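Here the complex is missing one protein chain, while the rest keep their positions.
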Amino acid sequence: MSRKTLGYLLILPSAVIIIVVLVYPILYSGYLSFFETFVGPGTLVLTPVGLKNYIETIKNPQWWWAFGRTAYFVLYDILVGMSLGLGIALLLNKEFRLRGIARALVLFPYVLPSIVKALMWKWIYNSDYGFLNGLLFQLGLIKDYIPWLSSPTLAIHMVILANIWEGTPFAIIMYLAALQTIPKELYEASEVDGATPWQMFMKITFRLIKPMTFILIVIKTVATFKIFDLVYALTAGGPGGSTQVVGYLMYSTVFDSLQFGKGAAMSYILLAIILVLVFIYSRLFQMEEA
Amino acid sequence: MHNSKIKTFTDGVLIVLAMIWTLLPLWWTFQTSISPEVDLTRVPPRWFPSSINLDYYHSIFFEKIGTTTTFRASLFNSSLISIIVALISVFLGSLAAYAIVRLNVLSGQWVIFTLLFAQMIPPVILITSLYVIASRVHLLDTKFLLILVYSALQLPMAIWILRGYFQTIPREIEDSALIDGCSPSQVLFKIVLPLSGPALFTTGIFTFISSWGEFLMALVFTSSLSSKTMPVAIAEFMGRFTVDYGLMCAAGMIASVPPILIALIFQRFIIQGLTSGAVKG
Partner (left out) sequence: MIDCVEVPQYAEAGWALTIDEYVTPEMKKDLLPFAADGMMYKGHWYGLPWASEWKSFLYNATMLTKAGYKDPPKTWTQFVNISKKLQSSGMVKYATAWSWAGKECLICDFAAIAASFGGEFFDEAQNPLFNKGASVRALQWMVDSIYKEKITNPASIMWTETDVNKAMEAGDIAFGLRWGLPLVPLNDPSRSKTVGQWKIALMPSVDGKHPYTVSGPMGWAISFGTKHKKEAMDFIFFMADKEGAKLAAIDQGVVPGWASLYKDPELVKAVPQLDTMLEQGKFVVNRPRVPWYHDFSTMFAVEVNSALAQQKTPQQALNDAYQKTLQIKKDYEARSKK
């Protein structure tokens, strides 16, 4: 058999799976977004409504509030998460004896199942017996135990903290890889020239890891907009809707309110926004480079 | 110079702090899982358990009441599904990657495109229609459906990793085999694949870890013990039995064993897998 035929045969199973399970449903969802759905016994009743789902979502303040909150998550993830990641990467880049073990340990928050992470943090934040309360109380920093997840202003930040903890390893590993491509001679040379550590950092490290910074910003934006597991398990969107993020709102629209069409429309709107953001990022990056 | 000694000392302290930051939640969960019940309601809590209590673990492994049998069943489902998905992804992924790299079936652009797109789509787009479609063909609440869906989600990444690795295998090895009279498929199976141990392994590890921890799709597509996976079981416990934290922390630790072992033993593969794409392109 010819090489071409073999090639097609080899790629066929993968292509079939991807098309049937990914491509077709994505298109079908788009189709569903133009309908209003009603679940009857054993059937899904579809009523065409044109752009109604899209317009209602855009006019819905609940959607924009959820979007804003999710963007808030992304902001923290990028500003705090990436900085923390870079800091720890710089540390792990140095030579020390247990470096191998340290690098393995640092992976833990990345590999653990997300629900286990939610479980851990929920217990830490427990208002009556949790670790955070216990620690702060023993250190004398608080007089009374604080119900972390029950206060609207606090709850979202506690979830953000858990999310940052979860996302740090990825930033660490990626920055570490980038740092290792920087030749030591650059540092040695600038030290000879009398540069301060801060100058060395800004002029060498920071500049040379810019491509990685860009990649991380894109990946983290896309990933954090999808956030769901933590919110579902820690707060279910509460208290008072203060941790309602788009992922949870969409899930609830489809599986609690059984409005498949509307949920589909929301997800396409989100996709459009994400694509626009990525486009803006890449334009900014290109301008930086030039 | 004493300057560098201070610097080394500060670095050391910072590294320890970073490790504490990373491991504290896990350590606290572990500590809870072996604490006697009376410790758990102590205010403020103890730093180390007053005595070692293995009741929770015992309960999970041996007790026959509802919650723990559900958990055991879900562990079985998760293991089965994750392993099968890993095998499928590695096998089909390497076939496809080889076809792309050596047999010029599709340009590499397609791989990048599919991968990026698969990452960017909000999962709700997929689960909404998949739910409707799956219910029509009566595939809801089956392990088969999860295996199918997870494989589809992991294949782009698998193909990406394997393609990257195949590109580093010198063509001469394959070319000389072809000249010697091997068919292209023989080259793939007898030469390229055996040489690709690390990449196959990396792909398998990533796929396993992703499938092991996947939550949203499992939540939507499963309902009974015949397909319920570990994350869904744990989420249910958190909703219904939030208050038995000793038991839940034990369950959490057990659920963490496979990923932790993988991270400890195969950290190089994981790190390589994550960075292979980014650094190259």
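Should a chain be cited, it is by its letter among A and B, assigned in written order, with residues numbered from 1 in that chain.
As a convention for this text, contacts are C-beta pairs under 8 Å (C-beta built on N, C-alpha and C of every residue); 3 or more make two chains touch, one makes a residue touch a chain.
Quantities reported herein were computed from a predicted structural model and do not represent experimental measurements.
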Candidates A:Tyr8, A:Tyr24 or A:Phe38 - the one touching the absent chain: A:Phe38
Touch with the omitted chain, as defined above, among A:Thr47, A:Ser83 or A:Gln138: A:Thr47
Hidden-chain contact residue, picked from the options A:Val74, A:Leu149, A:Ile217 or A:Leu230: A:Leu149
Omitted-chain contact residue, chosen from A:Pro109, A:Gly237 or A:Gly263: A:Gly237
Residue ranges of chain A at the interface with the undisplayed chain: 36, 38-42, 45, 47, 127-128, 147, 149-152, 155, 235-242, 252, 256-257
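Definition applied: only the chains that are shown with their structure count from here on.
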Interfacial residue positions of chain B with respect to chain A in the complex: 11-12, 14-15, 18-19, 21-23, 25-26, 28-29, 32, 40-45, 92-93, 95-96, 98-100, 103-106, 114, 118-133, 148-149, 151-153, 155-156, 159, 184-185, 188, 209, 212-213, 215-216, 219-220, 230-231, 234-235, 238, 242, 245, 248-249, 252, 255-256, 259-260, 262-264, 267, 270-271, 274-275, 278-279
Contact footprint of chain B on chain A as seen in their complex: 3-4, 6-8, 10-11, 13-15, 17-18, 20-22, 24-26, 28-29, 32, 44, 87-88, 91-92, 94, 96, 100, 102-124, 126, 128-131, 133-135, 137-138, 145, 165, 168-170, 173-174, 176-178, 181, 212, 215, 219, 222-223, 225-226, 228-229, 232-233, 246-247, 250-251, 254-255, 260, 263-264, 266-268, 270-271, 274-275, 278
